[in-house]
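After the structure tokens below, expect a handful of questions from me.
Only one protein chain is missing from this complex, and each of the others stays in its spot.
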Amino acid sequence: MDALLKVDRCTIRFGGLTAVSNLDMSIGNRELVGLIGPNGAGKTTVFNMITGVYQPTEGAISLNGERLNGLKPFDITARGIARTFQNIRLFVSLTVFDNVRAAFNLHLKHGPFHALTRGPKFKQEEAEIREQAMDLLKIFNLDRFQDVMCKNLPYGDQRRLEIVRALATKPRLLLLDEPAAGMNPTEKGSLMTLIEFIQEKFDISVLLVEHDMRVVMGICKRIYVLDYGITIAEGPPDQIRRDPKVIQAYLGE
Amino acid sequence: MSRARAILGIFLLFLFLFALFVERPLADNLAYYYDILINIGINIILAVSLNLVNGYTGQFSLGHAGFMAVGAYAAGSWSEHLSPSLINFLAGSNGVLTFVLKPFPFLQALPTMCADNLALVVATIFGGLLAALAGLAVGIPSLRLRGDYLAIVTLGFGEIIRTLILNIDFLGAARGMSVTGRYTNMFWTFGIAAVAVYIVLGLVNSTYGRGFLTVRDDEVAAEAMGINTTKYKVIAFVVGAFFAGTAGSLFAHYTGFLTPEGFNFFKSVDVVVMVILGGMGSTTGVILAAILLTILPELLRGLAHTDFVPVFQKAIEGVVPIHLPPLQGLLENRLILYSLLLIIMMLTRPQGLFGDIAGSRKRVASSPAK
Partner (left out) sequence: MAQVILFLQQLLNGLSLGSIYALIALGYTMVYGVLRFINFAHGDVYMLGAYAGFAITNVIYTIIPLDQYNAISRHTFIPIFVCTAIVMLGAMIFCAILGMSIERIAYRPLRDRPRLTVLITAIGVSLFLQNMTQFFVGAQPQAFKQLIPVRAIEGLGDLTVLSSQAAIIISTIVLMVFLRLVVMKTKIGLAMRALSVNPTACSLMGVNNGLVISFTFALGSALAAAAGILVAMDSPSINPLMGNLQGIKAFVAAVLGGIGNINGAVVGGLIIGVLETLVVGYSNELTTLFPALHYLFPEGVSQFRDAISFAVLIIILLFKPTGIFGRVEREKV
């Protein structure tokens, strides 16, 4: 299987602390992969490495064979990796619609000059973006909130809005950081269906960090388990569920 | 947006006719009010351009006066040395326009008027471009820095620009520079203000322009969504500097005399107060604030000349036996009033009149750079 994302023996050290050690990860096309581990295991750090927020101290990360090391975050997003955040980071002064619209900047064909002259091409592109943004919002049932300030949305909707925003960048790989946090069981169920749906519809791969085992085991085809920055297990859900090292990491001796 | 364009067009046409027929008499007979109007226009340009940087993009710049100075001195120098030739070429005794319009004696004032206006436009564009270049030079190294530090560095650069001018003999140094061509009129002042407003609003209210706001709201998230935050910051800075430069040019061609002291940190604070009062991120707000803060000192000065304050002061001195200097001076001291205004506003209504300060998120401290 040709890997979409390849993480080769990546290590990241902050001063004296090794947050992630010798991580080997590969995600193929249209794969739904999970990343789990106790708190502090380094999962968000892995996300930050892949998206360029931190540079790995050692090792290489590549997307479709192209090396990502040293690139700035917006460059990496431009190459097709998008993410959500553990603590919601929406654009608080913007409406729901504008949050999504802002993410279309990446693929904008017309720049500031056209924004000023407002010719027909500009208007057409703005109309297209509006349509695409509304379509995305509709999928997530957020279209009725389009002019609401995003900070006024209920928590669960804000989390889903972050996903919509990330999808607006037209990624090949979507990193979701605890998307189900703070949701009730029904919401989590819908989220699971939603994630599988967007994977199909947008033909993307998803790397999911999540604490809720039902969600992870339910939709992920493969799971990596991290503990203190080290990969302690990797494989399909059934195998992980029974792995003694995993059980020990979560429950102790 | 074409309706806005129509409105803009009508407005400019009105201004043009106004400038042609009404302006001269107004300037001569009602000089005081004319003065206030021109200053309102210049302040609108300054406030709207700074709002793009501070308000929409969230980059706290304290050096706007420096860019205004670059524009003023550049345009002033241009006019002193190059405009006369241009004007002579067009409207002199052997000028092109004079020649063309010879058969129309009732239009004999037209060549000079056209030449003057053209000289102003050319000088102003030159001033704006030079200021924009200064903006680029200052912006590129500074915009990597976080909030407080960006403020200090822009303050520093503003002072450096002022100190440089103070030391350049060609620009008059401490003696100041006179600008003999007093070409500024209401048409260009409000015209350029209208253009500034159009550009800022047009930029920001587009998908492209939403990018500026994301830089203000959350840079990390913006970068994660593929937005090149540095590019946006630099663009905002350069556009802001350009218009500050044009305001400087208009100022130079209005007052006719420039000194480096007129473009010091306090001048930057002047503009910052307008932006904050108006509400960072609201163009309407800052326009209103600019108008208000141009008129207010005049009103207060008027109040200072009435008997109100002396009576009040006598009452206090009757109770508390200390000798105070004449308290009317407080009313005329813009800096004391503005500083109080800043403090009170931050405590009671930091979003200003119309704005909303983004982020109830308390920014956790990090290092000066990112």
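Brief remarks follow.
Chains here go by letter, A and B, matching the order in which they are written, and residues are numbered from 1 within each.
We take it that a residue touches a chain if its C-beta (ideal position, glycine included) is under 8 Å from a C-beta of that chain, and two chains touch if they have at least 3 such contacts.
No experiment lies behind these values; they were computed from the predicted model shown.
Listed residues B:Ala131, B:Ala151 or B:Met274: the one in touch with the omitted chain is B:Ala151. Where subunit B meets the chain that is not shown, the touching residues are 60, 62, 141-142, 145, 147-149, 151-153, 156-157, 159-160, 163-164, 166-167, 169, 220, 266, 269, 272, 276, 324-325, 329-330, 333, 335-336, 338-343, 346-347, 350, 357, 359-370.
Mapped onto subunit A, the footprint of the missing chain covers residues 14, 44, 48, 53, 85.
By definition in this document, only the chains that are shown with their structure count from here on.
Here subunit A touches subunit B in the complex through residues 51, 53, 72-74, 77-78, 82-83, 85, 89-94, 98, 101-106, 108, 110-112, 115-116, 118, 122, 125-126, 129, 151, 165-166, 168-169, going by the rule given at the top.
Against subunit A, in their complex, subunit B makes its touches with residues 1-2, 5, 198-199, 202-203, 206-211, 213-214, 216-218, 220-229, 235, 281, 356, 358-361.
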